[in-house]
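For this view, one protein chain was removed and the others were kept in their places.
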Amino acid sequence: MKKHNSPQYYHDYLKLDRILDSQHLLSKELGEEAHDEMLFIIIHQVYELWFKQILHELDSVIKAFDRDTVHESHIGIAISRLDRIIEIQKILINQIHVLETMTPMDFLDFRDLLIPASGFQSVQFRVLENKLGLKEDRRFVYGKGGYKSYVTEEHKSHIEEAEQSPSLFNLLEKWLERTPFLEFENFNFWEQYRSAVDDMLASDRHHIEVNEQLSEAEKQNQLKEYTGTEKKFDALFDNEKHNELIEKKEHRLSYKATQAALLILLYRDQPILHNPYKLLNKLVDVDELLTTWRYRHALMVMRMIGRKIGTGGSTGSSYLKETAERHRVFEDLANLTTFLIPRSALPNLPDHIVRNLGFYYDTGEDK
Amino acid sequence: MKKHNSPQYYHDYLKLDRILDSQHLLSKELGEEAHDEMLFIIIHQVYELWFKQILHELDSVIKAFDRDTVHESHIGIAISRLDRIIEIQKILINQIHVLETMTPMDFLDFRDLLIPASGFQSVQFRVLENKLGLKEDRRFVYGKGGYKSYVTEEHKSHIEEAEQSPSLFNLLEKWLERTPFLEFENFNFWEQYRSAVDDMLASDRHHIEVNEQLSEAEKQNQLKEYTGTEKKFDALFDNEKHNELIEKKEHRLSYKATQAALLILLYRDQPILHNPYKLLNKLVDVDELLTTWRYRHALMVMRMIGRKIGTGGSTGSSYLKETAERHRVFEDLANLTTFLIPRSALPNLPDHIVRNLGFYYDTGEDK
Amino acid sequence: MKKHNSPQYYHDYLKLDRILDSQHLLSKELGEEAHDEMLFIIIHQVYELWFKQILHELDSVIKAFDRDTVHESHIGIAISRLDRIIEIQKILINQIHVLETMTPMDFLDFRDLLIPASGFQSVQFRVLENKLGLKEDRRFVYGKGGYKSYVTEEHKSHIEEAEQSPSLFNLLEKWLERTPFLEFENFNFWEQYRSAVDDMLASDRHHIEVNEQLSEAEKQNQLKEYTGTEKKFDALFDNEKHNELIEKKEHRLSYKATQAALLILLYRDQPILHNPYKLLNKLVDVDELLTTWRYRHALMVMRMIGRKIGTGGSTGSSYLKETAERHRVFEDLANLTTFLIPRSALPNLPDHIVRNLGFYYDTGEDK
Partner (left out) sequence: MKKHNSPQYYHDYLKLDRILDSQHLLSKELGEEAHDEMLFIIIHQVYELWFKQILHELDSVIKAFDRDTVHESHIGIAISRLDRIIEIQKILINQIHVLETMTPMDFLDFRDLLIPASGFQSVQFRVLENKLGLKEDRRFVYGKGGYKSYVTEEHKSHIEEAEQSPSLFNLLEKWLERTPFLEFENFNFWEQYRSAVDDMLASDRHHIEVNEQLSEAEKQNQLKEYTGTEKKFDALFDNEKHNELIEKKEHRLSYKATQAALLILLYRDQPILHNPYKLLNKLVDVDELLTTWRYRHALMVMRMIGRKIGTGGSTGSSYLKETAERHRVFEDLANLTTFLIPRSALPNLPDHIVRNLGFYYDTGEDK
């Protein structure tokens, strides 16, 4: 590491002259300072700083997967970067408590001044959604010009750039599709797994049929709903059906990638699959925390303005609530839980497979 | 305080012999211990202990309001007891993280043994819902026998008893209706408030109409939705319309109680209204945390079993999600935010009213 | 509220051009970007933004108390502002988890570049300490020029200005000294309180004397330590002894202010004392959270650099640990707990006093 010649000063290193002189209260400018506008500005600046940090980490995760051969060390890096994103997301959610110390009436004192500025216009948040892999045709539609119509031309092009660059979802899908263990030598895993699955499904269906507390109508309803679950399993064993679900937008992850992800989940205890398993889990965490953030955000807006309109002109908090579930990117990974079976029912792997999933160094400890 | 003669021993005082010997693992009994069943049992026992504590506090709040004249000191006690309930609820939510350390595959190892036991059968939770004021006709219906059909006759009667005893919702409503300040001498608050409201509504409607980013269709849609908000205001100024909303189950709190609650929210800065305001806020908090708990619980169950059936025989996590929003009790209080106006637009109170809202002791400090 | 003419744009309103372009990585400038330097910069900028917000709130609290007659409404405002500070402090503490995702080895990759910049140089933090009321002669001494020697002349004068302006501690002390209820008509509270105290102390001393599990030496030790507690009570009843403790720097709050604070704590249930009680509690919270923050910060630094030197040239994390307890400002308030007695032993107030502590409006509900 090269050493720096000039001694550093905390205040200059952090550019505090700029950072701490960027809070211009509109209410003050107009003659009557609203005490709480400062909080409103600062908390949003803090949010944007964290978004920048999340993008910094997300870019490095994307870079780690944007290659033909992803090294073990890349996966390790991706996991620790996602871990950091997760810790930041927890702060984003907790920070809502600070904003909640602003009462609705205090907010109303300067709300009208902000119009039509709104969180809709956060460029970094849109870029973040796009880089994760939220596709435009899955977005909750709002406004005639689409979600990019609220920002300047320059910002619009930033967002579009992120739309067109390879997303984490796409890179992950490709990486999963390359997993070598799916068709490993004469590995007849799928057959055995399928037979274990059939047993479980039959047993579950039975439990509904014998549930005496349900009326006949409810029982039929439950069974009909359970048929949906069974169809998902059918699709797992049938490439064509899987693709139909994708076309209907009920699923997104490709057939092969889905199988690979499931294999990783089922055999996570094997050393070589340990990190891939953690990676998938972290992605579901990121998704879920983003969902929680949108949901908590919606509750807070509801509490702040009720059913009045937002500064961006939308009615109330309904937009945010709508996007909470809908804008999930890695939902297919989360839903893989449906396909898990008890560890005790899991087909045993033959020795030569186990070996290939282990470490090179033979500690004599794994026999 | 009388002194106790016999010296106490920690272990006996806490009945630890019983508490710590109440974990009987079914999996162990059947020959193969599932390591994680212990966690499953203990975390549910902890949940039930906290439910008992919440009921202990809730009963004391109900007792404080179950009288013709509620003293200031009763309100103070109610607030601090609700505060405790809130802190416990936060723990209930955070505890989900502990349960999430159990992986779906580990759970599957003993899930079938538990059938048909399920959280549906928590008597204390049902009692809690009833004492808060959740009415049976607002419950999400499940099962032919209603929500009480899953428990023994003895437990059913506990739940029914709670159904028939005065709920916190009802007692609070009556207390609000008795608020003396609503028609205080020649206090023409409503007229002035109404005129301030009219200005705000007109301005909000205008902001939608001039929003150039909306297509004509969307604009119509927004305006239609906003009409709903305006109707809510209409109902605020019209007893009859309010009662219609109650009949349609879009509202629950009586006309007079709604007005009193709004008065408290608007004039919370007056000393005598300070505690009543806090009380209403705490009730919304309790409601919201219960909602959050149900929602987080649903996410966790989804992550644990996917779209398989629950041990109680319901399909997946959908039941829990359904109840999260629907089982709110104090939603009307939360929605009062809709009716707030900026502090600067709030009609000034005449001096003789202010005096009646202040302290007896004249500090000479409030002039 | 005047309306603003020009429509607002989120990005411009928040000055995001400046905020998001203020992260210049030294490591990048020197040729080899250290990925984690971005986090290091951003988290410190976030800390400084929050410090600015805390100062904004603290200034308003100071302003509320910087007058001869503090209105009830001022106390209400102070409480809600302190509440916000507390919520921010919780975020400051939780944020440490984000920084902990940076491993020691990743930090070492750019640590040397920062020398001698360090958190020592945070001007806002020093101003914050001074405004709360940390006196220079109580600071843990470090460096030949004192705690202000690490910053530029300009910053030094900011810090000094805060040193000389009235601190929250001083204003609070004066306000407490003005409490009217201390010598209220022929209120012989002190005598009765003293007699209740004497009973409690005798009983406590007895419990030590009969504790059979202590050796004779330990018992003497305990009794000696308890004598310290008794001396604190003696000082409570003796102005002169109290002043001696102040001179020895074992106490800071004046005799009269101490009595007033204790009265507030003991009779908090009386309406007019409710808010003063909450105020004192919030101040102890702020103090305790600052202590926790320093302590957690010290643990984190220890984990990051071990016993190596900090970038500011101090050895390890010992400085931070040293200041955690020592830099408390409202410790005297926290310690008042020592003087509490059971509610059941509390002398009853005569009716005419109770009346003066209640509301003007006679609800007929408090008899």
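When the chains are written out, they are named A, B and C in that same order, and each has its own residue count from 1.
In this section, a residue touches a chain if its C-beta (ideal position, glycine included) is under 8 Å from a C-beta of that chain, and two chains touch if they have at least 3 such contacts.
The structure displayed is predicted, hence computed values, not measured ones.
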item	value
Displayed chains contacted by the hidden chain, counting the whole assembly	A, B, C
Selected residue (touches chain absent from view) among C:6, C:164 or C:337	C:337
Per the touch definition above, residue among A:201, A:223, A:272 or A:349 touching the missing chain	A:272
Contacting the left-out chain in the complete assembly, out of C:104, C:166 or C:180	C:104
Residue, one of C:140, C:237 or C:295, that touches the chain absent here	C:295
Interface residues of chain C (partner: the chain not displayed)	104-106, 108-109, 111-112, 115-116, 142-145, 149-150, 203-204, 207-208, 211, 213-215, 218, 222, 225-226, 228-229, 232, 266, 284, 288, 295, 299, 302-309, 313-316, 318, 334-344, 346
Interface with the undisplayed chain - residues on chain A	1, 69-73, 76, 180, 269, 271-272, 274-275, 342, 344-345, 355-361, 363-366
Chain not shown, touching residues in chain B	1-4, 7-11, 13-16, 18-20, 22-24, 26-27, 30-32, 35, 38-39, 41-46, 48-50, 52-53, 56, 60, 80, 83-84, 87-88, 90-91, 94-95, 97-98, 100-101, 109-110, 112-124, 151-152, 155
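Keep this in mind: only the chains that are shown with their structure count from here on.
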item	value
Chain centroid nearest the full-protein CA centroid	B
Euclidean distance of C-alpha centroids - chain B vs chain C, Å	33
Residues of chain A touching at least two other chains	109, 112, 115-116
